[in-house]
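Only one protein chain is missing from this complex, and each of the others stays in its spot.
Note that the chains are named A, B, C and D in the order they appear, and that numbering of residues resets to 1 at the start of each chain.
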Amino acid sequence: MSLVSLNEGEKVYIIHGVEENFRCDGRSRQDYRPLELEMDIVSNANGSARLRLANSDILVCVKVEIDTPLPETPNDGKIEYFVDCSANATPTFEGRGGEQLAAELSRFLSLAHCPVFNLSKLCIVSGQSCWKLFVDVLILECGGNLFDAVSLAAKAALCNTSLPNIVGTYEDGKNIDLQISDDPFDTKPLDARDLPVLVSLCKIGNNYVADPTIEEEICGAGCIVISVTPKGKVSAVLKKGAGSFMPDTLNEIIMSGSQIGVLLNKALEETITKDMSSNVCKQRFGFLK
Amino acid sequence: MPTNLYRFQGPEGTIPYQHYLIDKNNTKLTKIATALMKNERCDGRDISAHRNLCIKTGIVTQAKGSAYVEKGHTKLLCSVFDPKEVPNKVEYAKTGELQCEFKFATFSCRQRRNYTRDSEERQLCNEFRRAIEPAVCRGEFANFEIQVNVLVLENDGSVLSTAITAAGLALMDGCIPMYDMIVASSLGIFKNTILVDPTYDEETLCLSWTEDEENRGTVMLAYMVSLEQITEFSQNGSMDINMFPEYVQLLIDQNCKINKLVQSAAITDVIGHFESQTTD
Amino acid sequence: MDLLSRQGLRTDGRRSDELRRISCKMGVFNQPDGSAYLEQGNTKVLAAVYGPHEIRVNRSKAPNDCAVINCQYSMATFSRSERKRRPRDNKSAELTVHLKQAMTTAIKTDLYPKSQIDIFVEVLQSDGGNYSVCVNAATLALIDAGIAMEEFVISCTSSLANGEVPLVDISHLEETLGGPSITVAILPISGKIAMLETSQRMHINHVEPVLTEAMRGCRYIYDTLNKTIKKHYEEIGGALNWGTEEYNI
Amino acid sequence: MNSIKLNIQETYIKEYLALQKRSDGRGLTGFRDASLNINSIHTADGSSVIKIGNTAVVCGIKAELGIPKAESPDVGYLLVNVELPSLCYKKIRPGIPCDEAMETTSFLNEVCNNCKILDLQQLCICVDKLVWILSCDIYCLNYDGSVLDACFVALLSALQTVKLPEVKYDKETDEINVIEDYKFLKLNCLPVASTFGVFNDKYILADPTEEEEQLCISKFSVVTDGNLLFSLHKPGGNYIKDNQIQNCVKYAKIRAKTVHELIKSVQ
Partner (left out) sequence: MNISISLASKKTRHGILKPTSNPPVIFTPGEKIRDEAGFMRGHGTYVSAGSLKATVAGVEQNINRLVTVSPLRCRYNGEIGDVVIGRITELVHKRWKVDLNARLDAVLLLTSIQLPGGELRRRGMEDEQSMRNYLSEGDLISAEVHSIFADGSLSLHMRSLKYGKLGQGVLIKVQSSLIKRSKNHFHNLTVGISIILGNNGYIWIEPTSNDNKDLVGLEDEFEQVVDIGDRQTISRVRNVILALSYYKMLIYDTSIQFALEESKKYTVSDLLTAEACYDIANLTRHRLQIMDE
């Protein structure tokens, strides 16, 4: 991503544009670029989704495994986030180049989900066995605003996830053996509709914009990422970039971020419902379209 | 557990014995929780009171600048080194860089930590760097980097905010040009009750999952008092949006209080410098 | 478990000399200079090519008269049914080297002095023959990037069932259960072999039939991909005036 | 630039040494004052902080339960690690441990094993099943020479503060029960290290500071508990004479006694 640089003229042009509430691509400050979602595209996963936000392309897969719960939380399952920045997205990600960004993304995603996600839903036998969810995010192309795109894709993939049904357990002394249904359709969906999405607001000049492009991210003095649940609660806030904020600006940004977040959640919700309802003869396109 | 060729490693899969005392720990947490419902804290503080702050600057004589800060049981050390050229770098940079390291000592937390950096340390390191970056006059040392290191000796809550405060002092002690002093403080929110400067147990309580809709979580804010600028803000938990202005205001007030302490420590530090110079 | 039923059908219903369904698309992404997506059965691979561009790392060590080819083979953590812990491990480092060797034979590196060509492949779903599909996808991406090549590089993996019948384009199940397998990458028109590897000990008498089958598979894949490329170019070329200034229909 | 600075420092120190004095006022064989503080870290099962002159070192011990080695099923683990984090000294880069840290670590472990500081049998809970693992991590906070000396004091005083609860292990059900009846560890001996620097063949400096260490052509350490000599450690460098060593051992023994008193005084 460091491949993009801007000269002063371009920066001034962007900053003035934001002031006039008319950005380079014609959006107003709070508009998102068109998003495109496709669910259930990886056949060997328990849930998956691919999201395109302009040029940002994110593929998220959820896999489940049986694990033993931690001794301090015997009734809770586990969830692990892993982000990989594919070198396909930009050559700077080659080798370990994308690791720092990936670590930041996965850490913040787990921070944002953690206070909202009820892990006891993943419990099978208290203290003995639980589900462990692996949420694997693959970044295939970067067109700015990765935090929002990754969170939307991750939520969609989790909504798409279903857990296999346990058909029987039998105890053998202390150990409990679990029998998982062989039928791939004998599953129960995971309820993930309450999960938050992330909204990045980039401060440019004295204003802030939603869904920043790469150019705007470079131009901006700093960025606030807010994790918003469908009910408008805030579950995590993060600051990116080297800038600093006035207290009033910060409050204002968080306020409008939560409003955007509610709408974003609603839009995602509607799309997911639409996708679920058209379940019959659904065709997977993936990357062929 | 990643294998490590550089250190003596014990066997894999060790368990802290405290795991078998979980009930005790849980009752302790419940006790704290019930006390908090009555607006009382286990260490006898008022819910809006800070723990005592103990500041010592210049204790790492080998570093350019350093500060040791103790806040309750939270203890940490921060040191700053001379600006030096960035190794293996060809491009020209107009602003200097801050290289930060944020490390927990292995014995600093309830559970023993690993030697290698984990994701929490990385994240704290990122937040730490972002918090102090705006305060340093980075234009003064173009193409150079400054190394800022933090070692947490004991973690009893509000580590990041303490570290940021310590870093501000260490940078000052190291005579690195800064726009303003930087201080930070944190809040815990438990069932709508606001706790200033939460301890480790209180933080755990604030972040544990509950069914209800009440506000909970932690908030941290780093602030430059005389410039009135927020340099870092992070929050975790589940909170109502309308509460944010209140939290932010409260944190700013707290920071102003801490700033007074920090400033007096800074003045003592500077006087100390002069005295040592005159005795030389 | 029998890899070949009495009727001569494989576990996924194919005949022994039948390849899996191939679908592909060129130009999936905007940012790379060339990109391609290739599915062979359930093995799905994305390839991206950046360059030729200025050499970024180790500029002083690079040769002056030809291009540096830089590859990375990576496997998504979710690509197999068992979750992988890391996308890049020792195995993928080895495949990276193989991929680089195979692609270098075909790229006309002497045309691009002092430059670097990056080829990145990402296995999204793996069901056998990962390396082969990656080579094929990389070829497509290179063509999409307009990089001069002597020929296509096409790869195919085949193995032996019941110690006698060669199986072409094997799936993951056949890879794990079956006998020794041969992976070969060839330049299909001239028939030159760019890379050849056997998975394990193999009887000398078996090499010939398995290799022939793999090469036949390569030629089939070449035909399919070649057709797709032509179709893709016919579709997009018109508006572009076929990339020429003067061409008139 | 650096060489010039070193040169100036060398002349400066030489002038002092000619007067049988050192730049901080000590005599040639004088040790710096030490101060010790124990149990200051509450998250550790045992801890101590030692300052010798400006050199500061903290040691924290965490006790965990684990499975013993198959070849020695009845002993626990005592793992000693020395960390020289980048914050203590400007010449250390962050990342993997530096050579000096690794060297100090292996020397400490060697001495611990050789002189049996601790009967490792007392760390055994159930043979072949469960033992204590004591991870002793020593962090240097300020690197001002003779870090090894400080590490020894820190380790010993921290070990003395460790209290382990009683653990009941049921062989049948693998069940573990922790009873809060804490007991101290029994230490066999208290080895104390004293580092000496050899300056210019002629002078032997006890307990050199960082500045002096830079200029010394070689360095060696004597480990003793006042009566017995546990180890003499001289990692290369220039040769030293036999009688010089004899003298140093003498000083080291006296030093060991004072350190023992210091450790006793804080308990």
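To be clear about the criterion, a residue touches a chain if its C-beta (ideal position, glycine included) is under 8 Å from a C-beta of that chain, and two chains touch if they have at least 3 such contacts.
For clarity, every value in this text was computed on a predicted model and none was experimentally measured.
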Checklist entry - Which of C:Val123, C:Ile143, C:Leu167 or C:Met195 touches the chain that is not shown? => result C:Ile143
Checklist entry - Which listed residue (C:Thr11, C:Ser199 or C:Asn226) would be found touching the missing chain in the intact complex? => result C:Asn226
Checklist entry - Which of A:Glu38, A:Glu104, A:Asp136 or A:Glu216 sits in contact with the chain that's absent? => result A:Glu38
Checklist entry - In the complete complex, which positions of chain C touch the hidden chain? => result 27, 33-34, 51-54, 106, 108, 112-115, 143-152, 187-190, 226, 229-230, 233-247, 249
Item to check | Contact footprint on chain A, counting only the chain that is left out | outcome: 5-10, 12-13, 16-17, 20, 22-28, 30-38, 50, 52, 54, 152, 210, 259-260, 263-264, 267-268, 270-271, 274-275, 278, 282-285, 289
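To be clear about the criterion, only the chains that are shown with their structure count from here on.
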Checklist entry - Using each chain's Cα centroid, which is most distant from the centroid of chain D? => result C
Item to check | Whole-Å gap between the CA centroids of chain A and chain D | outcome: 49
Next on the checklist: On a C-alpha centroid basis, what's the spacing between chain B and chain D, in Å?
Outcome noted: 29
Checklist outcome for this item: Chain-centre distance (mean CA atoms) for chain C and chain D, in whole Å, is 58
Next on the checklist: Is the chain-to-chain touch network here best called a line, a ring, a star, complete, or other?
Outcome noted: line
Next on the checklist: Which stretch or stretches of chain B touch chain A in the complex?
Outcome noted: 15, 19, 22, 25, 119-120, 122-123, 126-127, 130, 133-134, 207, 209, 211, 213, 216-217, 219, 224, 227-241, 244-245, 248-249, 252
Checklist entry - In their shared complex, at which residues does chain C touch chain A? => result 23-25, 28-32, 35, 37, 39, 42, 44, 46-48, 50, 56, 70, 72, 74, 76-78, 80-81, 83, 87-88, 118, 120, 122, 124-125
Checklist entry - Which residues of chain B touch chain D in their complex? => result 6-11, 13-17, 20-21, 24, 59-64, 66, 73, 75, 77-79, 81-82, 99, 101, 103, 105-110, 112, 115, 147, 149-151, 153-156
